[in-house]
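Shown here is a partial selection of chains from the complex, left in place.
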Amino acid sequence: MEFASDNTSGTAPEIMAALNAVNVGYAPSYGTDPVMDRVRDMIREIFEAPGAEVFLVNNGTTANALSIAAYCQPWGGIYCHETAHVQVDECGAPEFFVGGGKMIPVRGANGKMTPETLKTALDATPQGDVHSVQRGVLTLTNTTEAGTVYSVAELVALCAIAKSYDLPVHLDGARFANAVVSTNASPAEMSWKAGVDVLSFGGTKNGCMGVEAVVLFDPAKAWEFQLRRKRGGHLFSKHRYLSAQMEAYLKDGLWLRLARVANEKAAALEATLLSVPGASLMFPREANMIFANMPRSTHRRAMAAGAHYYLWPHWVTLDGPEDEPASARFVCSWSTTDADIDALAKVMRGRD
Amino acid sequence: MEFASDNTSGTAPEIMAALNAVNVGYAPSYGTDPVMDRVRDMIREIFEAPGAEVFLVNNGTTANALSIAAYCQPWGGIYCHETAHVQVDECGAPEFFVGGGKMIPVRGANGKMTPETLKTALDATPQGDVHSVQRGVLTLTNTTEAGTVYSVAELVALCAIAKSYDLPVHLDGARFANAVVSTNASPAEMSWKAGVDVLSFGGTKNGCMGVEAVVLFDPAKAWEFQLRRKRGGHLFSKHRYLSAQMEAYLKDGLWLRLARVANEKAAALEATLLSVPGASLMFPREANMIFANMPRSTHRRAMAAGAHYYLWPHWVTLDGPEDEPASARFVCSWSTTDADIDALAKVMRGRD
């Protein structure tokens, strides 16, 4: 009954096998391994972006912070949803890597900013006025932190606004695979064709051991990115072990198959949770996460029985009346099983 | 008809005289001049703080950024009112000097945070959770950016909350003199007795040429502060010219006399503005600034006649219907005259 996060799951068997397979003899270090050459080609093909540059790092915070830093001056404003991971869950990593930038939270229901809320935030930053930070970069998250998914049309609209303000766009795609599966759009449509300049393409949460690709659709920043990566301590010496994970992840569409499982299990879990008396969704369930209000009594019973998931946001507690709902987050991954869901259903319903 | 800011005014005659007087012969540099010794003593006496350390810098942004940096780790959250100068008018100086900190805007009417809004912001920063920035420092502004003034009781209440969260308190006192005059409280009551650890004590906006004192009520940070000042390029070589300004400013209560003029002229201007048909205050007028809504026709007439003041906030424009009010800020200083006010009154009333 593990629904705490997609990072408590393990490494998918195909990826583990690739790590074992690559562990033979010597290999050039620091990203010059031949596997990396193949990874670069695969990503270019998957994204229909033959000119893109690709670099691997170990986790999402790193991919985000380095990408944002490559596109934002130290005096830049970083526009993000007010619940974005970069804003609330990275201990100031973007500000640190940028050299003192300012996060500018943008509002919007269901974890999504809208053209209107984005424009409001942009217009509130006076440009050409030396007293204010300047517009730096837009960073979107898809799948969002609320478990919802921006459609291609929504991405296009937000990126168009960014472009009209001369703003580059970063996409935090820690759960990019889940968004692609959810929309059924192509990776290119979900990224550069919509106007994204740089993508954090997640692997870790979706079955890898620990690897994310940063895809620079405009390769002009490639050398700067490499220097920032090295200087940030993020250039792996035995790089083949990052490459091998990513190669296996991409091969034969494994990344999409894993995400499809996660999304499907979440759909099943959603149905299960909503069958609990007093339960309701906080946001539409569109990928592999469910945010739901449920009676405190239900939470107590489930947790007592060993279910793992987080009350959400962090300040919610189980203190309070039994029948008053408390909100929580449930995450499914590639390794979630029907048995897990059934077990949770049982303890929540309290019959057995 | 100059009401744009208190920094368009000049240097008070007493202070200019002191600059001329100190311009004799040689003097030790970098803050070791004998005038500085007297300044330190005067500030200790005025603030009833014999153990305080005092340093001079050239402007308010510097005083704020260095003070905040001395009290906030790079991963710290800097709690400020959402309209604070440090948040909207310093081009990210606090984030830069802190090394990548995060400003955490706190709400509240009339430019003031309240115990409730402060507590809400503090509680929304999960402590002991490595994914979040940690609580760093509280920074208040008095006189606030809305021209209102925190009373001693309000300061005490906010500082008490900060202390209960183990948070040091910085006070941006660019217009500290106006607040002291407004409340009639003592400098000590308006600072360390209320719980302030470090004060930006403004001189520039109140008749100095360009000097602010940073008063460290807890001298433990004194050496660090000096290193930060030097490293930030803020240690004056010919320091006697900062010292002399501050000495004259403090001598015989000049600083309070100058602020009293500014506040009194603002009271007179307030009455004048409110006599304009369709005019209304945005915030209570408590010191030397007035924020007022006035018909666009009035603004047009006044500006055409050469009146200087800013529509406020920066995104307000004169586009729009004649009779629809637009908000504006009017600032009085030590050098504002009744003639200035009368002239503005005339062009605003449109008679003559």
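Letters A and B mark the chains in the order given here, with residues in each chain numbered from 1 onward.
Just so it is clear, a contact is a pair of C-beta atoms (placed from the backbone, for glycine too) under 8 Å apart; a residue touches a chain by one contact, two chains touch by 3 or more.
Note that the structure is a prediction, hence the values are computed from the model and not measured.
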item	value
Full complex stoichiometry in copies [only 2 chains shown in place]	4
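Please note the rule applied: only the chains that are shown with their structure count from here on.
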item	value
Inter-chain centre distance, chain A versus chain B - centres from mean C-alpha coordinates, in Å	42
Of chain B, residues touching chain A in the complex	74-75, 88-92, 95-103, 123-124, 126, 129-133, 314-315
